[in-house]
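Right, I'll just put the structure down here and ask away after.
A single protein chain has been omitted; all remaining protein chains appear in their positions.
Then we have subunit A:
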Amino acid sequence: MEFVSPEGLRLDGRRPMEMRQIRAQIGVVAKADGSASFEMGNTKVIAAVYGPREVQNRSQQISDQALVRCEYSMANFSTGDRMRKPKGDRRSMEISLVICQTMEACILTHLMPRSQIDIFVQVLQADGGTRSACINAATLALADAGIPMCDLITSCSAGYLNSTPLLDLNYVEDSAGGPDVTVGILSKSDKVTLLQMDAKLPMDIFENVMQLAIEGCKAVANYIREILLENTKQLEYRRGR
């Protein structure tokens, strides 16, 4: 099947190096300490952060740093066919673990010992790149909650179909069976905190695809910074400065 037409257009009309349209909003769940919604094309996720708060399970308490927990769940209606069991399946547990480890890399946990930070991510619509959208939403939600972080983590995916590296795969391109590289970086220090790939790629092409994904992450980071700046201006305005 042709994923890149001879003129260089993908199935949804994008160029190979073009990301989908991103949109983010801060403060969507009033009761959470911090929350954000993030959309990458048709993929929509909401992240909520509760914490730092007292550890619920005493046995898991860590005496010199905060405990970071994450849960990823998909809504019943998020995929094309209705999902029967939205929670507790292995894919959700794996993604929860991945998000937890990724976010832990940037949270300054030693500043909040014996406490717990909960990150909950809910997928409303899944159209490829849910992992990346969740990490981006979690970054915004953590910033909204005022949790000290050393850097912003952003994530993006890239693939390789019809001999072309493609940025930000949607569901159809992802299910095509080609490789799918997901990268998460610390935006200021340019360090990679998350790197996952499936299928196989020759080494030199892998470097290209990974570089493309990192460029995508940087673009997301610029957008996230704008959103956070805008949000801070709003807060200052309401405070009366």
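Assume a contact is a pair of C-beta atoms (placed from the backbone, for glycine too) under 8 Å apart; a residue touches a chain by one contact, two chains touch by 3 or more; residues count from 1.
The working rule: contacts and distances are computed from a predicted model.
Taken from the listed names "DNA-directed RNA polymerase III subunit RPC6", "Centromere protein P", "Electron transfer flavoprotein subunit beta" or "Ribosomal RNA-processing protein 42", the protein name that UniProt assigns to the chain not shown is "Ribosomal RNA-processing protein 42".
Within the complete assembly, A:73 is the residue of A:25, A:73 or A:101 that touches the hidden chain.
Checked against the full complex, the candidates A:4, A:29 or A:67 give a single residue touching the omitted chain, namely A:29. Within the complete assembly, A:47 is the residue of A:19, A:47 or A:201 that touches the hidden chain. Across the interface with the omitted chain, subunit A contributes residues 28-32, 35, 42, 46-48, 50, 71, 73, 75-77, 80, 82, 86-88, 118, 120-122, 124-125.
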